[in-house]
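Input: one structure, supplied below.
Omission of a single protein chain aside, the complex is shown with its protein chains in their original locations.
A and B are the chain letters, set down in written order, and residue numbers restart from 1 in every chain.
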Amino acid sequence: MTPLLQLRNVSKSFRGLRAVMGVSFEVEEKTIVALIGPNGAGKTTLFNMVAGVFAPDSGEISFNGKSVNGLRPDQICALGVGRTFQIVKPFAGLSVLDNVIVGALERSRNVGEARRYAETMLEKLDLSAKRDLPAAALTLPDRKGLEVARALATRPRLLLLDEVMAGLRPTECDRMVALFREINERDCMTILLIEHVMRAVMALAQKVIVLHHGEVIADGTPDRIVREPAVLECYLGEETDL
Amino acid sequence: MSVDIVHLANVIVSGLLTGLVYGLMALGLSVIFGVARVVNFAHGEMMTIAMYAAVVLFADLQFDPFVAVLPIAAAFFVFGYLLQAAVIQPFVTRPEHSQFLLLLALAIIMTNALLIVFGPDARSVQLDYLLESIEFGPLLVDRGKLYAALVACAAAAALFVFFHFTLTGTAVRAAADNWLGAKTVGLNVKRIYAIAFGLGAACVAVAGCMMTLLVDLTPALGHGYTLLAFVIVIVGGLGSMNGALLGGMLIGASEALAGLFITPSAKSMFSFALLIVILLFRPQGLLGNRP
Partner (left out) sequence: MNARATCWLAALSVVLLFLPAVANNYILSLATLILFFAYTGQAWNILMGFAGQLSLGHSLYLGAGGYAAAALYAHFDIGPWAGLWLAVALSVAFGALIGFLAFRYGVSGVYFALLTIAFAEFTRIGVDHLSWVGGSGGLFLKVAQRDEADILNLRGTPAMFYYVMLVLATGAFALCAWLLRTRPGYYWQAIRENEEAARALGIDTFRWKMLAMVISAALTAVAGVFIAFYYNNLFPEQIFHIGRSIEIILGPVIGGVGTLFGPIFGAAVLTLLAEGATELVTALGWQFPGLKQLIYGLVLLLVVVLLPNGLWSPLARKLKVAP
């Protein structure tokens, strides 16, 4: 079975600075894969290339067997990729419900249908009570929840989560983890997440890819990579709370 | 159609000299836009006010514009400083178009206040000694234009010295480059913005005083100068002082040439076409570095 997402020898430079160099990995369908690495390792750059924000300089990115190099973000979303942003981008002037309706419209024929689906998404993220509030009035954890609800509303096959846990308290983090586990097991959602919060990575990931200076230095199950000397050397030195 | 080379040269030189005054006006906008990030849609109107000030001082107190330029520039510095500190500063956190509309409102108020106070009839400054022409070899240069251009250059030079050889000036340049960084090292960014606006206003004041020697004055001029200033700043390049002056000369010369070869009333078309092209294909302008 072809993997849902496949990166082959992907590279990207910014004005001479090599952000990503020859990265290859695969994300099998219905799995949860974590992308970890120190700051500046190139994780968000990779995400941005998968999501279509910019094209790789060289290499191939394929989704569902088709090459997606150079496609626009909206085209990639149409193919079935949803993403959240590291710094949340709510539609501040719109209500919480309207925010999610915008996402739901991607796969709904009309606003009525979109609204119904949006409401189920809000329920999943425990935001139903706040549906009529302006998005600007939400706290950070709720904004993160909104960001996820909105992306989920586009009914993606692959969900890209960029540091969703950052800034969340442990209980909120656990709730998110439970949600992602649920949509992975029940709804067969494939998830690729960038994370620094090891608690979430260890709880969720079936596979972990470690990036350092733009290159993949380890690729395997969480238990294995935790013992990799290269990884320990560059990254896991301080955070040992597993 | 054969054009006499000397005549052509005269036209170009005349355009370049006028262009230097335009350039000073644009320099003021460059400082305001480049440092305080204010889209000063009232720039031309401010210049028109300065022009009226010069005309009034000339008519009532017989102040030669070359003399009036100093008090007017000083007054405008204070005016600009206060305007930025008291009125525009709160708009830094607001969406971009909000600030734009604020300046638009001020522009409308300025133009129509002038119209109410001074009426729509044209005025000018008549100085006999400026009516002569000076000969530079085969070229015939308007004395008024030459002096105006020289004053513009002097003002630009003074600004350059301020920016590169004084502590405050360096602070202003720093704040322009990196607002957050400037704040982090303890610079009072609000004050710097106000100083920048004051300086920009002072430039406009000097340019205005000089412009009274070159054109007839009506309240409706403001808007055209605002657009011209933006054209020059964007063509010459944001954040580049040389770009503003160079852009001014370029526009001045091309408008003069357009006036010669096509009909004079169509000369602005060229400037607007140039603005469109630059906005689309080279938004950093000819000498600028920020997109």
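The rule is simple: contacts are C-beta pairs under 8 Å (C-beta built on N, C-alpha and C of every residue); 3 or more make two chains touch, one makes a residue touch a chain.
Treat the numbers as computed from the prediction; the structure is a model and nothing was measured.
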Displayed chains contacted by the hidden chain, counting the whole assembly: A, B
Contact with the hidden chain (one of B:T18, B:T48, B:Q84 or B:T111): B:T111
Touching residue (missing chain; options A:L5, A:L105 or A:V231): A:L105
Omitted-chain contact residue, chosen from A:L4, A:A19, A:L35 or A:A51: A:A51
Contact footprint on chain B, counting only the chain that is left out: 39, 87, 94, 96-98, 100-102, 104-109, 111-113, 115-116, 119-120, 219, 223, 227, 230-231, 234, 263, 265-266, 268-269, 272-273, 275-276, 279-281, 283
On chain A, residues whose C-beta touches the chain left out of the figure: 51, 72-75, 77-78, 82-83, 85, 89-94, 98, 101-103, 105-106, 110-111, 150-151, 153-154
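Assume only the chains that are shown with their structure count from here on.
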Centre-of-Cα separation between chain B and chain A, whole angstrom: 50
